[in-house]
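Here the complex is missing a single protein chain, while all its other protein chains stay put.
Naming follows writing order (A and B), and every chain is counted from residue 1.
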Amino acid sequence: MATQNTKTLARLMMAPAVIVLLVWMVVPLAMTLWYSFQNYNLLTPQNVSFAGFFNYVYFYTDPAFFESIWNTLVLVLGVLLITVIGGIAIALLIDQPIFGQGIVRILVISPFFVMPPVAALIWKNMIMHPGYGVLADVARFFGAQPVDWFAQYPLFSIIIIVAWQWLPFATLILLTALQSLDSEQKEAAEMDGANAFNRFIYLTLPHLSRAITVVILIQTIFLLGIYAEILVTTNGGPGYASTNLTFLIYRTARLGYDVGGGAAGGIIAVVLANIVAIFLMRAVGKNLDR
Amino acid sequence: MARTVTRGSKIGWTIAAWVVALLIFFPILYAFITSLKTEPEAIAGFSLIPSGTFENYVTVQTQRDYFKPFMNSVVLSIGSTILALLFAIPAAWSMAFSPTKRTKDILMWMLSTKMMPAVAVLIPIFILFRNFGLLDTRIGLTVMLTLINLPIVVWMLYTYFREIPGEILEAARMDGASLWKEIVYVLTPMAVPGIASTLLLNIILAWNEAFWTIQLTTTNAAPLTAFIASFSSPQGLFWAKLSAASTMAIAPILILGWFSQKQLVRGLTFGAVK
Partner (left out) sequence: MNLKTFLLGACSAVALCGFANAETLTIATVNNSDMIRMQGLTSEFTKANPDIQVEWVTLEENVLRERVTTDIAASGGQYDIVTIGNYEVPIWAKQQWLLPLDGLGDNYDVDDLLPAIRGGLSVDGKLYAAPFYGESAMIMYRKDLFEKAGLTMPDSPTWEFIGEAARKITDRNADISGICLRGKAGWGENMAFVSALNNSFGGRWFDENWKPQFDQPEWKAALQFYADLMKDAGPSGASSNGFNENLTLFQQGKCGMWMDATVAASMVSNPKESTVADKVGYAIFPSKEGVNNHGNWLWSWNLAIPASSQKAEAAQKFIAWATSKDYTALVASKEGWASVPPGTRTSLYNNEEYKKAAPFAGPTLAAMDAADITKPTVKPVPYTGGQFVAIPEFQALGTTVGQLFSAVIAGQSTVDDALTAAQATATRDMTRAGYIK
């Protein structure tokens, strides 16, 4: 009886969020689907006509299409790798009893407060520029040739910038999870004589697994949509070396004013993102059930 | 037996943590230092000692009033966060405490609403906003920010709520507590830290959202992201000015983070102790 009540109540509590999001998903998706079958360039509105699947074919046959998908994957995986491993390390570090813990924490979290375009500008011109960036100054100090980051390692440079922006998020979530780790358990393990490494592998890591899953899932969603950083730094070049799927859509929809082509690209991106999501859920989703 | 921390290891950890923290913070610190330089100084090569001029801040303020976009940022990020929490708390609650077979699917589906790249839906959304008269209104943008962050809020809350041990609920029920009492006296105190950190995180996300807040506003509802966009000029020297504008845009949220950080950590440790 009580359970039946609870269940109904649970559904009612969930309903508003679900309904709002359902509307929010269906309306833009339907409009985008509609436009993806139209020949519609924003700058020549008199030429609107039915396009069939031409927009899809056109987007798919873009010379940069496959490279952009590859770049998207490299970008997402690279940033995830850096932020998860770095996030765990930093969370463990600042969870130690240290002097000035509060200040250290806020310093570590601070990149998260910087708007993406500003972060990209700062990194591009003040840090990574081969002429007057800080890294170039450091290289010259050691007598080395400054690295031309955006020409030689365009995608890697963007990964660094994005990882810097998202490291605080991962650290924050992981730190919170770390602090909920039962200190009695920790002490028990210490008493048993487990060394620091074993404590980490058998106690801390399993405890963090759900937090790691959340970091991976939420970040992936954001990382699939990265384009402002690319726009500011390399404009997708040199060649297509730093063009990801979102930038390709940006180029079609915003530079080409091709509403139909951009919509088709959006639909393709949604389908691919869902494939990634299903794959991810298979890989890490079981952690959510614990 | 409490853990004993030797002074030596504490100093060692302190040094390590500070080095890492300063490395991560360096780009922001450097931008702040640059904001105190003159424009020629700003490009003159590496230097940590500015001439200490405040002229950039004065220039920025005379060029564009800071107060109005600042107020817009405050209203939009707080408004959208509260709205999102109103929707998300009940949903996350029921998912965490009365999970069904489909809970995981619903969560995943919620996240998938964020998969459509914003650039692809801009024109449809713009037309919708125009037809409803929502362009350049705080209400329109608040709704927008609520919608795009709602999935994240649900997820975060769900994760935090899952940390609350189920046995406590069982115990309360055994004592004959009503559902209402269960929520108010047992669960809420335990959930507050999670809600607080979600709130903070979402305020930051809303504060930094730099696509819709620029594309859907002109003057009345434009927040600090638009303020910043008027200082990154592709023509002429703008480093010191951009740095000053960035500092002005970052500072409020940094200060908020600084204060709530202390509260958060205290709250979290409280919540973790059974």
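The rule we apply is simple: contacts are C-beta pairs under 8 Å (C-beta built on N, C-alpha and C of every residue); 3 or more make two chains touch, one makes a residue touch a chain.
Please read all numbers here as calculations on a predicted model, not as lab measurements.
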- Message: Using the touch definition given at the top, which of the shown chains does the missing chain touch?
- Response: A, B
- Of B:W18, B:F32, B:W109 or B:F126, which sits in contact with the chain we cannot see? B:F126
- Message: Among B:Q61, B:T100, B:S232 or B:S260, which one touches the chain that has been omitted from the display?
- Response: B:S232
- Message: What does the interface between subunit A and the hidden chain look like in terms of residue numbers?
- Response: 41-45, 47, 58, 61, 63-64, 124-125, 129-132, 146, 148-152, 231, 233-241, 243, 251-252, 254-258
- Query: Which subunit B residues would touch the chain omitted from the figure, given the whole complex?
  - Reply: 39-40, 43-44, 62-64, 71, 75, 78-79, 82-83, 86, 122-123, 126-127, 130, 135-136, 138-139, 142, 214-215, 218-220, 222, 226, 229-238
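Throughout what follows, only the chains that are shown with their structure count from here on.
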- Which of the residues in subunit B come into contact with subunit A in the complex? 1, 3, 5, 10-11, 13-14, 16-18, 20-22, 24-28, 30-31, 34, 43, 45-46, 87-88, 90-91, 93-95, 97-98, 100, 104, 106-108, 110-125, 128, 147, 150-152, 154-156, 159-160, 162-163, 173, 179, 197, 201, 204, 207-208, 210-211, 225, 228-229, 232, 239, 242, 246, 249-250, 253-254, 257-258, 261-262, 265, 268-269, 271-272, 274
- In the complex with subunit B, residue positions of subunit A that touch it: 2, 5-7, 9-14, 16-18, 20-21, 24-25, 27-29, 31-32, 35, 42, 90, 93-94, 96-100, 102-119, 121-123, 125-127, 132, 134, 137, 164, 167-169, 172-173, 176-177, 179-182, 186-187, 190-191, 210-211, 214, 217-218, 221-222, 224-225, 227-228, 245-246, 249-250, 253-254, 259, 262-263, 265-267, 269-270, 273-274, 277, 281, 285, 288-289
